[in-house]
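For this view, one protein chain was removed and the others were kept in their places.
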Amino acid sequence: MTILAIEGLTKQFKGLRAIQDLSFAVERKSITSIVGPNGAGKSTLFNMVSGYLKPTAGRILFENREITGKAPHLVCGMGIARAFQIAKPFPELSVEKNVLVAATFGRIGPRDPQATTERAIEVCRLTAWRHQPASALSIGNLRRLELARAIAARPTLLLADEPCAGLNETETREVIDVLSTIRESGVTVLLVEHDIKAVRRVSDRVIVIEAGRKIADGTASQVFSEQAVIDAYLGTAAP
Amino acid sequence: MNATLLLQTLVDGLILGGIFSLSAVGFSLIFGVLGVVNLAHGVFILAGAYLGLWLKGALGLDPLAAIPVVFLILAVIGGALQQTLVSAAIRRGSLMTSLLITFGASLILRDLLILAFGPDIQSLSSTWLLRTYHVGGVVIDGARATGLLASLVLLAVLAVALHAMKVGRAIRATAQQSFAAGLCGVDSNWIYMLTFGVSAGFAGASGIIIGMINPFSPFDDAYWTLNAFVTVVLGGIGSPVGALLGGLMLGEISTLSSQYIGPRFPNVFIFCALLLMLIVRPNGLLGNAYKASV
Partner (left out) sequence: MDAFNGRIPAGIWGLSGALLVAALVLPFMLSPFQLRLAQQILLFGGMAVAWEMLGGFTNYWSFGHTAFFGLGAFGAGLLGQQLDPSLSVAVKLMIGMAFAIGLAFVAALAIAIPVLNLRGIYFAIAMLAFAEILAEITKTFDAFHGTSGFPLPALLVPGLTKVQLFYFLFLVLFLANIAVFVWLRRSRIGMGLTCIGQDEDTASMLGIPTERYKLIAFVLSAVLTAMGGVLYGYSLGFISTGSVFRIDISLNLILYTMLGGIGTVAGPIIGAALMIVLTQVVLGNLLDLHMMLTGAVLIAMVILAPKGLMGLARKVWDRRRGTAEGRP
């Protein structure tokens, strides 16, 4: 069952075509990873899905409804939440209050902000820091706060933007475990990541993007043994 | 439509605009390089005018000749203000703190001017004025023409300094990326002090020119600060060319609306132009000379 369908998506900036005719579908309750070299267009893709940027062409369908070009808070109201790579917490509010905001707003529908907040803090292993101001957190904790906030918005689809960037092995493993738990709870995860080991461990499916185009689509083992993918990441061997 | 009247009005607007440009360029620099809106700008201008008045009375110095002296004195005051108060505001982070601090400074400085020179309206006059020209039916007032010439010369000096001199490059580098500039050996604190001082100096110099053309009092400071803001919003932030463009636009709006709609109207049009520009293109026609536009 498809929860998100990207059809012929294109984004043209003034001199750069960041995304070129991209199409793929994301299965419900899966973890689908988007990988690709830097500058491939992954963040642009997320920006368009979450409503921050308008596509130049193409369609985005979420739960069979068209969301192409809708404003960010409306997209969030429909059930898509995003955890940013550069964490953007509300700096002066505590961890708990940060999460509470997402629990109070987020996806439109019946809500129980207190309970949602509790669960999100627990799942993301932030209980020890709940009263700290967000500005005091280390980067590993900040990433998990991003995830906590995102899931407190009660999404059906979570966009996780390089949550493991800059983290060590242990921190990475923690984040991956949190993502698995999130999938268990019924939320679909669309993950952008550079850490191939992490991607292999947690993904149901991997899509590889290079220079704005899709070059591979399948399970992790299928995709990472394709020549095109190896060339894109490592470059071709010198003659 | 009377062609001569139109031409006269346009010429008047250009002359006025040139003078506005000089009076605004310091404000523009501080905004561009430090990101600070200096609400004490108008007071610096008036301080220049009053200093010119005092130098004339005490030393018999002609106001035009006094310009370099006033420039230096104001530059020192500006630099000192930046080192003490403004840097404290910047350290505290928010944009608003520098606004409040410069506003507080302007209140204090203005009251000092009142205490020192009295609240009455004064004016300056120079013996080196150009005579009044008549060109094809258009009258070019000597005092104003002198003021325009002096303004353009000073603007040109600033433009050259910013682009050709090493310190000018350092200023531009700091404005774009102060951290990276620091890594290249530019002391941003020194640059900020220099920029603020130079800007205050130019404000003071323009004060003398303004004082020669218009009567002035310590209560005019808000008008000149606002004028500078309008100039910057219209023309662009951080560059003398932007200040020139904005000043000329402001001058033309003033004279044209005053002549053709009514002498009570220029302010309405100026503020409408400001509001419109803020809504459409807040960084002015030329944008921010140092950074990507907001």
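First chain written, first letter: the chains are A and B, and each begins at residue 1.
In this section, a residue touches a chain if its C-beta (ideal position, glycine included) is under 8 Å from a C-beta of that chain, and two chains touch if they have at least 3 such contacts.
Note that the structure is predicted; figures quoted are calculated from it, not measured.
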Handout entry: Among A:G41, A:G58 or A:G106, residue touching the chain not depicted
Key = A:G106
Problem - Residue in contact with the excluded chain [from B:I114, B:L152, B:V167 or B:L285] - result: B:I114
Problem - Residue, one of B:L29, B:I45, B:V70 or B:A89, that touches the chain absent here - result: B:A89
Fill in the blank from the handout: Logged for subunit A, residues touching the omitted partner chain are 50, 52, 71-73, 76-77, 81-82, 84, 88-95, 97, 100-102, 104-108, 113-114, 117, 131-136, 149, 153
Handout entry: Residues of subunit B in contact with the chain not shown
Key = 37, 85, 88-89, 92, 95-97, 99-101, 103-108, 110-112, 114-115, 222, 226, 229, 233, 262, 264-265, 267-268, 271-272, 274-275, 278-279, 282, 294
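By our rule, only the chains that are shown with their structure count from here on.
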Fill in the blank from the handout: Cα centre of subunit A to Cα centre of subunit B, whole Å, reads 49
